[in-house]
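One protein chain is absent from this view; the other protein chains keep their places.
Moving on, here comes chain A:
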Amino acid sequence: MSTITLSVQFSGGLETLFGNRTAHTVALPARVPVDAAHWAASPAQPGSEQAGTEAETKPVDMAYLLHHLRARALTARPELFLEHGTVRPGILVLLNDADWELEGEGAALLHDKDEVVFISTLHGG
């Protein structure tokens, strides 16, 4: 299978950066170039095998998802989502309902039908 489909959710105010939509369905290639420098050059085309032909590939991971969300889903103020190549401090990330810190953060591998939740803690209480 060349693509995987994820359910991605934004809450805690983060949805305002993603077109005010909480629930998103995201399709990613199952394998992506190892070298992140190739990501921008070959944006994910679901179903496309091209990504695999030029460079060495690896199974898709959270770091790639962040890159994809920033490039494809983000509608405003990227600095409020990503900082230094990862989510901004104060944003919680859950992969299949577990803190992504347990799964290796950016290195956590993604599989078909995985659920990813981003929650901002930065809004008033």
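Heads up, the rule we're going with is that a contact is a pair of C-beta atoms (placed from the backbone, for glycine too) under 8 Å apart; a residue touches a chain by one contact, two chains touch by 3 or more; residues count from 1.
Heads up, the rule we're going with is that contacts and distances are computed from a predicted model.
Enquirer: Of the candidate names "Cytoplasmic tRNA 2-thiolation protein 1", "Large ribosomal subunit protein uL29m", "Vacuolar protein sorting-associated protein 16 homolog" or "Dolichol-phosphate mannosyltransferase subunit 1", which one corresponds to the UniProt protein name of the undepicted chain?
Expert: "Cytoplasmic tRNA 2-thiolation protein 1"
Enquirer: Which residue from A:L6, A:V32 or A:A108 sits in contact with the chain not drawn here?
Expert: Only one of A:L6, A:V32 or A:A108 touches the chain omitted from view, namely A:A108.
Enquirer: Kindly note down the residues of chain A that lie in touch with the hidden chain.
Expert: Residues of chain A in contact with the hidden chain: 11-13, 16, 88-90, 92, 94, 97-99, 101-104, 108, 117, 119-125.
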